[in-house]
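With one protein chain removed, the remaining protein chains of the complex are shown where they sit.
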Amino acid sequence: MEILSWVDYAGVAVFAATGALAASRKQLDFIAFVFLAATTGIGGGTLRDAILGLTPVFWVQQEIYLYICVVVAAVVFFTAHRFESRYRLLLWLDAIGMAIFCVKGAQIGLAATGSPTAAVVTGILSSTFGGVLRDILSGEQSVLMRREIYVTAALFGSAVWVLGDYIGSLFGERLGQYQHLSQEIASVAGFAVALFIRGGALYWDWKMPNY
Amino acid sequence: MEILSWVDYAGVAVFAATGALAASRKQLDFIAFVFLAATTGIGGGTLRDAILGLTPVFWVQQEIYLYICVVVAAVVFFTAHRFESRYRLLLWLDAIGMAIFCVKGAQIGLAATGSPTAAVVTGILSSTFGGVLRDILSGEQSVLMRREIYVTAALFGSAVWVLGDYIGSLFGERLGQYQHLSQEIASVAGFAVALFIRGGALYWDWKMPNY
Partner (left out) sequence: MEILSWVDYAGVAVFAATGALAASRKQLDFIAFVFLAATTGIGGGTLRDAILGLTPVFWVQQEIYLYICVVVAAVVFFTAHRFESRYRLLLWLDAIGMAIFCVKGAQIGLAATGSPTAAVVTGILSSTFGGVLRDILSGEQSVLMRREIYVTAALFGSAVWVLGDYIGSLFGERLGQYQHLSQEIASVAGFAVALFIRGGALYWDWKMPNY
């Protein structure tokens, strides 16, 4: 559980950093850094919880998520000028956050609904909506609307986790004490697939066949 | 009930088609077609359910709505180039979807709250919010912000259904076995009024007096 929490915090932190970087690109003030960091960091999970009826949403009682966003906004406020290409950094952090949240979103979606399809959809929503909010609020064209492989990566990451979880459950009893391990393998696999697809799109400029 | 389900599926399908057409106009890839189709097809109902507290929202367990969006996105992906004016087609399909969803939204709103006013408002939200999301995400100016008769049509459609339902309930006992029929008349009347007003605006270029 410890590790999972840390991964989760890391996901919020990198998304929050992309929000703060967007604020730095618009030369906004510190409060706007915090606002965009928090909107990006917890926006996807908020939509997920609202759709699933898991209210009050996750950050209402677990305030650490809010504090993470404030701290990250402060760090970016004082360091962003050091990075040569802030937009490039934003895109890579965004990729990592997306890869973490598609797995996390799928886990919560499956636990709440028992439906693999719904789990994939909540995985996609959790991992993309924060970035969509960031782009709309900061007036950038949404990454979804450019010829970028983004939702595709979240879809595959979520689906790989759901599949891995299903395979693990098939062998549930035989696995015994290793059952927990199979969960972690599924999570790492989903994360890795999502990051590989999105990272490949960023690094090698992969494109999907467009219309 | 059978017929109502099919009408409901048709509403999601035509809205999904408008989302996919918006994706085709932006020359996006297939996943973006699905994403915009689903956002448009189920966005309005998702907002309605979140506001009414009907969570998990409708498509979480009734996955057929998601599958409809995927299939529609695929069909549009392979056929949209055949249509001479994709935007014209988008507007007419959008009109049909709006007319279906203002009645559907008002029905669900009235059942959940017992309030005719709330029913009209949920009718308007269900039938317009998917299109608003589509327009915001695809970077088009929202139809609400142009001098178009749109919300007005949804308002009248919802109100006619609420009125028809009320009149039917007045004669409830006397109607006996025809009570179900009175419900259907109210639905068809609401649909027809909404489509007539919106269709008239599209065909005869009707305008409201503006400011």
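Brief remarks follow.
The first chain written gets the first letter, and so on, giving A and B; residue counts start at 1 in each chain.
Definition applied: contacts are C-beta pairs under 8 Å (C-beta built on N, C-alpha and C of every residue); 3 or more make two chains touch, one makes a residue touch a chain.
In this text, all values refer to a predicted model and were calculated from it rather than measured experimentally.
Listed residues A:137, A:154 or A:193: the one in touch with the omitted chain is A:137.
Between the chain not shown and the residues B:121, B:159 or B:193, the one that touches is B:121.
Which of A:9, A:30 or A:83 touches the hidden chain is settled by the complete complex: it is A:30.
For the options B:52, B:186 or B:202, the residue in contact with the chain missing from this view is B:52.
Across A:10, A:57, A:89 or A:185, the residue that sits in touch with the chain not pictured is A:57.
Considering the complete assembly, chain A touches the hidden chain via residues 23-24, 26-35, 38, 46, 50, 53, 55-57, 59-61, 63, 66, 77, 80, 136-139. Annotation for chain B: contacts to the undisplayed chain at residues 50-53, 55, 112-113, 115, 117-118, 121, 124, 132, 136, 141-142, 144-145, 147, 149, 151-152, 155, 207-211.
Just so it is clear, only the chains that are shown with their structure count from here on.
In this entry, chain A maps onto chain B through a rotation of 120 degrees when their C-alpha atoms are superposed, rounded to the nearest 5. Centroid to centroid, with C-alpha atoms defining each point, chain A and chain B lie 31 Å apart.
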